[in-house]
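Some chains omitted; the rest stay in position.
Chain lettering (A, B and C) follows the sequence in which the chains are written, and residue indices restart at 1 in each chain.
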Amino acid sequence: MLRFLDSGESHGKALVAILEGLPANFCLDLDFVNNELSRRQCGYGRGNRMKIEKDKAEIWSGLRGNKTTGNPMSIIIFNKDYENWKEFMENETKDEEKIVIPRPGHGDLVGYFKYNTTDIRDTIERSSARETAIRTAVGAVCKNMLLELGIEIRSKVNSIGPYKDSNMDLFDNRVYERINNSDVRVFDKTTEIKMKKLIDYCKDKGDTVGGSIKVEVKGVPLGLGSYVHYDRKLDGILSMAIMSLQGIKAVEIGDILNKDKVFGSEFLDEMYFEDKKLKRASNNGGGIEAGVSNGENIKLTAYMKPIPSVKLPLQSVNLKENTNVTTRYERSDVCGVVPASIVIENIVAFEILKEILKVYQQDDFNKLKCDIQKL
Amino acid sequence: MLRFLDSGESHGKALVAILEGLPANFCLDLDFVNNELSRRQCGYGRGNRMKIEKDKAEIWSGLRGNKTTGNPMSIIIFNKDYENWKEFMENETKDEEKIVIPRPGHGDLVGYFKYNTTDIRDTIERSSARETAIRTAVGAVCKNMLLELGIEIRSKVNSIGPYKDSNMDLFDNRVYERINNSDVRVFDKTTEIKMKKLIDYCKDKGDTVGGSIKVEVKGVPLGLGSYVHYDRKLDGILSMAIMSLQGIKAVEIGDILNKDKVFGSEFLDEMYFEDKKLKRASNNGGGIEAGVSNGENIKLTAYMKPIPSVKLPLQSVNLKENTNVTTRYERSDVCGVVPASIVIENIVAFEILKEILKVYQQDDFNKLKCDIQKL
Amino acid sequence: MLRFLDSGESHGKALVAILEGLPANFCLDLDFVNNELSRRQCGYGRGNRMKIEKDKAEIWSGLRGNKTTGNPMSIIIFNKDYENWKEFMENETKDEEKIVIPRPGHGDLVGYFKYNTTDIRDTIERSSARETAIRTAVGAVCKNMLLELGIEIRSKVNSIGPYKDSNMDLFDNRVYERINNSDVRVFDKTTEIKMKKLIDYCKDKGDTVGGSIKVEVKGVPLGLGSYVHYDRKLDGILSMAIMSLQGIKAVEIGDILNKDKVFGSEFLDEMYFEDKKLKRASNNGGGIEAGVSNGENIKLTAYMKPIPSVKLPLQSVNLKENTNVTTRYERSDVCGVVPASIVIENIVAFEILKEILKVYQQDDFNKLKCDIQKL
């Protein structure tokens, strides 16, 4: 069973993950992993932190000569900003410096009471989206392996605020190149301009916006997940993983929120043989039937709330003095949708690989590759 | 750790579940459980099966004199329809009776290939929504316990096809009574009429419709779930559980799909003290911040596709003869949204209780109740 | 991942298990399962309960026409004694009938305080070795499947009290037949006589004895378990399972407690090629190296304490009145070693099959069989 734990505070020394259960004999391309980390750091409207951090993953175990050994893999991303925070992180905060005003929408309030810390800083450091860097690195190892198995994951920004991009085929390489070259990862140039203006507006006002992301996976073999028990359903497993990303508040598999297809006869994906291959007339189900991958592209949409770090003062409370106050501001981005799209690609990669390793060979990558190619 | 396994085929002898990890000393009201089962069987547009089955749960262990003992609980629901299927279920199907034409949207195709069965019947029997009866029973035990802890779960149908009900306060008892008395579990009488007409239309045409469901949980203590690791986030855990329900294709926490609130400053739920109690100006976040319950009502919406058993012939294939054919019809409902609303209430109950038992006393219900009341 | 939950009280209506994760397309021999149940009920020195119960397993789901479908399997064993206890089990005990004197060595004391029950009966009913009947049934399904994969599990009684049987090759069929025909499952006739006399002596005195059991598994493919993470080690996994059996207090893999082999050079199992096959000069390691099966027979010894239900009065306490008293007597066997040997065979079967399904095909038994035979 592929699994990982990750640790690390936003301004701590390093983010660390241990990824356990990888098959042996896969040649990892570390540049691929680092490229995913740098894709995550791009995007219009990101804050200043990104100028400080140029994330690089180091792999300290589980590899020899770039080849996986089956041993657990430790992945480290050092936080460059740590040098500026070292003093602070290594000592208990003086009472007068403790953060006691929770920001709505963040983990501040819940962390303060759940863990009985007296300083919201302890929560901020972990609930921060900085943690997604290491999750991206973990997922990127998996994404690299999936690619070698013929499974590819692509994403785009679907909407920012009220502006929605056209639906395009993500596996048309020309389309995808244009999306990847866009600062907001969309296809339409006019939509892009509107989105950027909206982001500029937010930056000026001290406000934030959310949006949505489309992810699509090509080449997934039929049979991942299972309908035989509720906790083995692939759609449930993917939803959990995506919903666990900071800021995501809704997940959609396929095309259910599109109001055009009211009836079963319109929505259901008819099938037929053509040239002896099973084909589908549509893919409204998003590649998953009864919780099992059906061989079509897996299609997901994730919906993200506006980043809860707004400069505009919000009504909040001082938990130490029990008074009503307005919020202080913690450095942040204006819109997290672009980086989130990259993170989700990699989160999905981990989950898909995990499910593959449940059904197929888990010890030797070469045998696994043979098995998948035989399908 | 509260956990369960369930088993049973749609036309098998019985559905069985084992629920493990309940605290001792809780007086279970079996009528409450059976009432949830009969709520699940109601709803406008249900098929004939419901006339055959009047589900009753029997509890064969884990209770003495109606009081939980801490021992695992076995829950049995006998399938009355079994008598008609007995011969069939106990013998291998003759080749000519095997089902080899998969219905789009069902588990038929994926089951056939994943498990290499030669008869789709084996998949139908398990992937069927009949399984939700036993999951409802499992959840109802939890729901009953939650109620005693001051935690209540309510639901309504939000939409069927294009028709949407008004947003109403589910914890206004007069409102909720009206919803529970509605055949389609909505508040607006005009919407109800439109929905029923749509269902009638589908029944005539041999088509089906989907819809959406709102669920709300009141009284959840702050601190369930955790932001410290991705797989402990309450929103992820709930999404997985709800998405695992047959037909659900999207899950929303709070109010993110509502397009009215574009900016962080509009969406975020400001807080303040009033009469020394912490209050919120809104609950767009749906009671979960950073993956942790924040003490507000938890608000979820589930989106369900049209039932994939349509009488209208769809294009499909004969997997034995590799030919293109049209689908056969398997008895089914026209719209599953009403029963799904009840199932989801109970699915959520299991997950919430599971999370409570991670944070608080898991051995003795009386101590647990004390702990929760002290909060 | 193969998994199960089981439930049921000693005098409740039925013992129930759900076994989830079996591959499809295996023809189960239910007689095989029931034969394991009756082997478990034999043995010199068993109590009267065994005359009441002639355990038969019913399988209510997961099979059609005796063939597994991949669906979860529910296994039911009705307790015939239930009819005599029905009244009692369905009602709360009157205060004066509550059991408040814990028997040393049983779960009585710990259950009373952990679950805050006021009646030790609730604990007795579950901590009883009656539960091993259903665990045997679960394991027997697995054992039957393993047999078809060429993996066989055999056991013998190694010692009862101070009397020890000779070490014999369990996979010599003539030897094994004699062991299975022995009332105390040993090979030596003189040892058998001594053991029976000891059991008779105990019965007379109202005392009990323990002993030890040898289990051996033949045909296990190299590669189950893993050294890469501590919780994946096959020896740890097997130890946990065996130690979880009522009365077992020590587990040994291979031959470490034998004092003859002091030095590494004596203990280690040298290897060589003979006729192009890898062979071992000895098997002191018991078929597991670094937590991984090495293709040799897996050899385990389990050590069982005397059954804690002794007729001889022991010093104990009245927990309600806080006084010192002597124990009451609950019907029981004198020596549990013989039935435990059968239970352990089946417990081991479950664990071995679980590990096989982690490494090989988990969906289709026919493919699994091919994969194993190719090794």
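The working rule: a residue touches a chain if its C-beta (ideal position, glycine included) is under 8 Å from a C-beta of that chain, and two chains touch if they have at least 3 such contacts.
Keep in mind that this is a model prediction, so the values were computed, not measured.
Undergrad: What is the copy count for the full homomeric complex in this file, when 3 chains appear in place?
TA: 4
What we mean here is this: only the chains that are shown with their structure count from here on.
Undergrad: Over half of interface residue numbers shared between chain B and chain C means same, under half means different, so which is it?
TA: same
Undergrad: On C-alpha atoms alone, could you tell me the rotation angle mapping chain A onto chain C? Nearest 5 degrees is fine.
TA: Between chain A and chain C, the superposition angle is 180 degrees.
Undergrad: Indicate the whole-number Å distance between the mean C-alpha point of chain A and the mean C-alpha point of chain C.
TA: Roughly 45 Å, centre to centre.
Undergrad: Between chain B and chain C, what is the gap in Å from one C-alpha centre to the other?
TA: Each chain's C-alpha centroid was found; their separation is 38 Å.
Undergrad: Residues touching two or more other chains, restricted to chain A: which are they?
TA: 223, 226, 228-229
Undergrad: Okay, in this complex, where on chain A does chain C touch?
TA: 1, 20, 70-72, 223, 226, 228-229, 358-359, 361-363
Undergrad: If you look only at chain B, which of its residues touch chain C in the complex?
TA: My answer: residues 3-9, 12-14, 16-18, 20, 23-25, 60-62, 64-67, 69-74, 76, 89-93, 111, 114-117, 121-122, 125-126, 363-364, 366-367.
Undergrad: Sort out for me which residues of chain A touch chain B in the complex.
TA: For this pair, the touching residues of chain A are 5-6, 102, 104-111, 113-114, 123, 126-127, 135, 161-162, 202, 205, 207-210, 222-223, 226-231, 233, 235-237, 239-241, 243-246, 248-254, 256-257, 259, 262-265, 267-273, 276, 278, 280-281, 284-286, 289-294, 303-310, 312, 314-317, 322-324.
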